[in-house]
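Note that one protein chain is taken out, while the other chains of the complex remain in position.
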């Protein structure tokens, strides 16, 4: 399982690229209609950075992905950039010099999610309920924590993470945006899900699918 | 009959203003879509000039109308300006100091139409069949000449003039424009009637209606 | 009906010109109704009158000022200015050394300006006329004088204005304007229609995935109606039509000023992408591009689309094009 983090990241990037137009449509509801394009540019950047990154050490791969996403700019670029750097930090800490995905545990993933959420929250000053990517990311962390605490197998924990991301993203439809561009839509932003939370759920889904398939 | 040339000119001006959009639609087929607007601006100018013109001498009224139409500019402004000045010349020649429409005859009208056609043709270098206002104006002259030669009553001659203008304008639909803006449409200009011929037929109709009604 | 931010359509031109002279009172004034003159009329030089129908802004009022035109005669939308307006413009531009009338070659403009020139002669003002005829889509090479004038106006006006400003006589200014016109080839592409205010409808119909290459600035028909293609492909076809026209004149290259002109609704993003393609194409064809203009110079109200103009430079045209000018809409 999870033979290749590189493979999983590429799969997620491609899922993002394929969702370009629907993600733009979501952003058109409450933002400026560019989210799918910006994410697709980020995904291309990620693939380019991965291509230029020789090793297969998880921390290095995630750092490469961080660079790729940050290069897309917009609000979402630095959010992924910082979040992924925090994940890379957790991975690097775990095993300096690790070059494969050996040792992938729910506990490790929980720590990654928590670090990412802290970094994103610190950067963008958003809280749960503000209708952002955090509303999909925090539930993923919670699901992983619960699964880890319950001693569930990795696959079950991954499925729970995916379900949590999807439910979190779906729940943003009921929220009014409190930060970012959509905040100016206030109450008018209710009714359609947050684009950043939605694309994050898509990524989690693609990563989990790839992990489970291999 | 023909109690007031002033009244007839105003009636014609108002008929033109009312046809603004359909005349633009015609011009959009083979030109630049402004003919109805330019004619309406001319019609407003005519009414303004008439309002500022104290007397009721036919030549003076027609000169005022010439000034009004010329002020609209475009291709059509100078054409009416020159044409109407030629008409005013005929009227002035006939009776210096005349202040009413007494003496309106088919022969006089024939001379007016001929003078207008000569002036328009001299100015714009168009011939019969070139798909211009001349293709409605020349038939009017011919109809008036025929009616006058046959000794028909004024009313019958006027009706014949109107019918000739309408038939002439309708016949332009089969022509390819040879002068003016539409000439660049070449063969593509066939199929829809010439806007200038059409608005001229409208004016003739309004003048005749007014003359017959009074 | 297209959406507009206007009041009564019959007031649009006068309100626009009122706004224009108020906004740019440091450069221009309303010299007479529908006539934009320089704020400080020039002395002892050949006058340059430009003009035509409205709806092509910044042409023509935007080109009045030191180093360029002395006066602009402004007609109704897409309708040439009347002889009275043209005559007032000639008077405003005249400082005793004659006046060049420079305008796009359209039947209405010819009629009205010619009549005004006659009237001016009656007042003792000598005039010469140069009709801009740069649109290669509007007539074949052997019939160049019959072509209509589009964005090449900019080059011809600028050259004439600079020649007049430096003191050339009327024949000389007219000859240089003619030289610029002879050295200019243009072609447009339209993506959407415009609408004459008050007409109730757009001037032509064009499908949601169509474009028309060669369309004129009033919606006159072009040389090819096709489906929308990438900018590079569109630019290549446009440029090829221009280059073919040059080749028909035996010209295989040279030094060019390149103008990519927006028709009204097309964003700068698209204009610069087109410029890039046009420039590459010109260079690949053996030309060098030494002067570049990108922006809205001769528009068609809210029409989407663009035109390319290539002015073949020689030493004199280059100097005149580079000469300083200060108008409301040109640096």
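When the chains are written out, they are named A, B and C in that same order, and each has its own residue count from 1.
Just so it is clear, contacts are C-beta pairs under 8 Å (C-beta built on N, C-alpha and C of every residue); 3 or more make two chains touch, one makes a residue touch a chain.
None of these values were measured; they are calculated from a predicted model.
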Visible chains that the absent chain touches, using the contact criterion stated earlier: A, C
Selected residue (touches chain absent from view) among C:121, C:145 or C:228: C:228
Residue, one of C:58, C:75, C:161 or C:281, that touches the chain absent here: C:58
Which of A:5, A:50 or A:70 contacts the chain that the document leaves out: A:70
Residues belonging to chain A that touch the chain removed from view: 20-21, 24-25, 28, 31-34, 36-38, 40-41, 44, 70-79, 81, 123-124, 179-181, 183-185, 188
Where the missing chain touches chain C, by residue: 1, 3-8, 12-13, 15-20, 22-24, 54-55, 57-58, 62, 77, 189, 191-192, 197, 208-209, 211, 228, 230-232, 234, 264-276, 279, 292-296, 299, 301-302, 304, 306, 329-331
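Everything that follows uses one rule, which is that only the chains that are shown with their structure count from here on.
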Category of the chain touch graph - line, ring, star, complete, other: other
Chain closest to the middle, measuring from C-alpha centroids that were averaged per chain: C
Interface ranked first by C-beta contact pairs: B-C
Distance between the centres, which are taken as Cα means, of chain B and chain A, whole angstrom: 75
Chain A and chain C: spacing of chain centres that average the CA atoms, whole Å: 54
Residues of chain B engaged with two or more neighbouring chains: none
Sequence positions of chain C contacting 2 or more other chains: none
